[in-house]
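Apart from one protein chain that is not included, each protein chain of the complex appears where it belongs.
Let's turn to chain A:
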Amino acid sequence: MTQTVRVKTLMPPGHVRTPAYLRGKIGVIERSLGAFPNPEDLAYGHSAAAKPLHRVRFTMAEVWGDAAENPDDTLDAEIYEHWLDPCDAP
């Protein structure tokens, strides 16, 4: 997986654990965490395939633009790989 990634802008129905405020945002993989049962299936009692999970670090400038309190502060979130697209660094 490349280091710089963009969160997909999908808005599917159902249980997802990708926060809406991060969709479309570009970040850098801080560390990879291994594979975990996909919560999008697990939430409904379906058998859930293990999906790779990454910690992605975003700058507050990337997430909030000019509204950021301090552009260099960061926000880390755990995002499943199937929500991430490889991306050139911004």
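Throughout what follows, a contact is a pair of C-beta atoms (placed from the backbone, for glycine too) under 8 Å apart; a residue touches a chain by one contact, two chains touch by 3 or more; residues count from 1.
Following the convention adopted for this analysis, contacts and distances are computed from a predicted model.
Not shown: a single chain whose UniProt protein name, out of "Fe-S cluster assembly protein SufD", "Amino acid ABC transporter permease", "Sarcosine oxidase subunit gamma" or "Nitrile hydratase subunit alpha", is "Nitrile hydratase subunit alpha". Taking the complete complex into account, residues 17-19, 21, 33, 36, 39, 53, 55, 63-64, 67, 69-70, 72-80 of chain A touch the chain not shown.
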